[in-house]
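Excerpt of the complex: some chains, original placement.
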């Protein structure tokens, strides 16, 4: 842990998911909560999506941070705010669609979490 | 919030994920629980999947609804049932495989949820 997942709709203009992940991971690391190699992130581009029920131009990017249970509410809030700031900076402000950006944190069940490292 | 994710195996016959999302979002909106622009949905087609351990023709479609904590158990159950009904209607009853359909709801951690809107 932690596991970070960035989802983004394919209608974001000039969005570079590789660069976005680098910025998000940097924000994760700068939080001081995690050791560097533990931060495992992926970006998933969404081809089929829908916001609401009307056909207006809309999109979104959403980050889910899964971390082992035990972090305080303050640590989670600060982390989410820092990652949101990095996400905002990674999105072109000139998008013609309305873009919703969001970050959630979720607890991983600590007792059952199992892990191994190959060639570590 | 809410975030809806529809996963479907690629062996569903005549399945139209864009149309399915429209029906699911309509069911979400008709629940009266959400404001229209907040409903953010995506569909993900699964190329690599396996049901059970035998090679019989099977598939599935699964909906995950993530919503901010605080909804009652009744509201969540009614919402899941309504979305399942919409999902059933979106699946061709003539599939030759056995298709499992399911809907889950999950709480988003409210204190750490962070959000911004660009060009809103």
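We just call them A and B in the order they show up, numbering each chain from 1.
What we mean here is this: a residue touches a chain if its C-beta (ideal position, glycine included) is under 8 Å from a C-beta of that chain, and two chains touch if they have at least 3 such contacts.
The structure displayed is predicted, hence computed values, not measured ones.
Visitor: Just want to confirm the stoichiometry: 2 copies shown, so how many copies does the whole thing hold?
Guide: 3
Going forward, only the chains that are shown with their structure count from here on.
Visitor: Sort out for me which residues of chain A touch chain B in the complex.
Guide: Of all residues in chain A, those touching chain B are 7, 9, 46, 48-54, 58, 60, 62, 73, 76-77, 79-81, 83-84, 88, 91, 93, 95-107.
Visitor: In their complex, what parts of chain B are in touch with chain A?
Guide: Within the complex, chain B touches chain A at residues 1, 3, 17-18, 21-22, 25-26, 29, 36-45, 66, 108-109, 111-120.
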